[in-house]
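And now, subunit A:
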Amino acid sequence: MHIGLVHYLVVSALLFSMGLFAIISRKHAILVLMGIELVLNAANINFIAFAKYGGMNIEGHVAAIFVIILAATEAAIALAIILNIYQHFRHVNVDEVDDLKE
Partner candidate 1 sequence: MQGAINFPILTLITFLPALGILIILLIPSGKDKEAIDLSKKTIKWVSLGITFIQLILAAIIYVFYNSAKTGINDINTFQFVEKVNWIHANLPLIGNIDIDYFLGIDGISVPMLLLTTIICFVAILPSFKITKAVKGYFAMYLLLDLGMVGVFCALDFFLFYVFWELMLLPMYFLIGIWGGPRKEYAAIKFFIYTLVGSVLMLLVMIGLFQSVGTFNILDMMDPANFKAGAILSGSATTLRYAAFLALFIGFAIKVPLFPFHTWLPDAHVEAPTPISVILAGVLLKMGAYGMIRIAFPIFPEAFGYFQSLIAWIGMISILYGALCALGQHRVGKRDLKKLIAYSSISHMGLVMLGLSSMRPEGMVGAIFQMFNHGTITAMLFMIVGVIYDRAHTRGLDDFGGLAKKMPVYTGIMAIAFFAAIGLPGLSGFISEVLVFLGAFKTFPVLTAVSVLSIILGAGYMLWALQKIFFGELPNKWKGPWDPTGIEYKTDDINGLELTALIPLAVIIIFLGIYPNPMIDLISGSVNHFIDLMKPFVFIGGL
Partner candidate 2 sequence: MTKDTLLLSFIVLLIPMASFLINIFFGNKLGRKSGIVGTFILGIDLALAIVAAYNKLFVFSEEPVIQTRIEWFNLGTVNFDIGIGIDNIATIMLVVVTLISFLVHLFSTVYMKGDRRYPTYFAYLGLFTFSMLGIVITNNFLLMYIFWELVGISSYLLIGFWYEKGSAANAGKKAFITNRIGDLGFFIGIMILFFTYNSFMFDDIFSGIASGKMPFNNPTMLTVTGICIFMGAIGKSAQFPLHVWLPDAMEGPTPVSALIHAATMVAAGVYLVTKVFVMFTADALTFIALTGAITAFMSASIALVQRDFKKILAFSTISQLGYMIMSLGVGGYTNGFFHLVTHAWFKAALFLTAGSVIYAMHESIHHKNDHHTDAQDIYNMGGLRKTMPWTYLTFMIATFALSGIPFTSGFLSKDGILAGTLAYANLTGGWHWVIPVLGYLAAGMTAFYMFRLTILAFHGEHKTEIARNTKENKLPILFPLVLLACLSFWFVYSSNPFEASEGWFQEKVVQPVSVVPETSQWKFLLPEMAEGQAHNQGDNPENSDVVQASPENTYLNRFHEESHHFHYLAMGISLFMAALGIMLAFMMYKFKIINAGKLEVRFKFLHSFLYNRWYFDELYQATAIVGTLALSKSLSWFDTYIVDGLVNLSSYIIRFVSRLTGLFDNYVIDGAVNMASTFTGYCGSKIRKLQTGKVQAYIVFMLLGILTMIYFFV
């Protein structure tokens, strides 16, 4: 079976959907963060796939590296926020962090 662009895209879509599901359904902030990582990596797969099969060439790789760097920094900042949330609320349950409503 020839592995083509479509396969990559299907994997990426599955990965994206799982990540999105994790973001929406998980209560724990760390899990939400993990969901975001999944979504980002789904995007990375897409970039690389398009670099190989599409016309993106080197730009696709550059974008993927950008996303990795971004994901790293984002993880760092997000973890810092989660720690702060934890300090403030003594939990990291995103459902109960609804002070914005007020």
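One rule holds for everything that comes next: contacts are C-beta pairs under 8 Å (C-beta built on N, C-alpha and C of every residue); 3 or more make two chains touch, one makes a residue touch a chain; residues count from 1.
Inclusion criterion for the candidates: all candidates are chains of the complex that A comes from, given by their letters.
Bear in mind that the values here come from a model prediction, so they are computed numbers and not experimental data.
> All of these sit in the same complex as subunit A, but only one touches it there. Which of 1 or 2 is it?
The candidate that touches subunit A in this complex is 2.
> Applying the document's contact rule, which stretches of subunit A touch candidate 2 when the two form their complex?
For subunit A paired with candidate 2, touching residues are 20, 23-25, 32, 94-95, 97-102.
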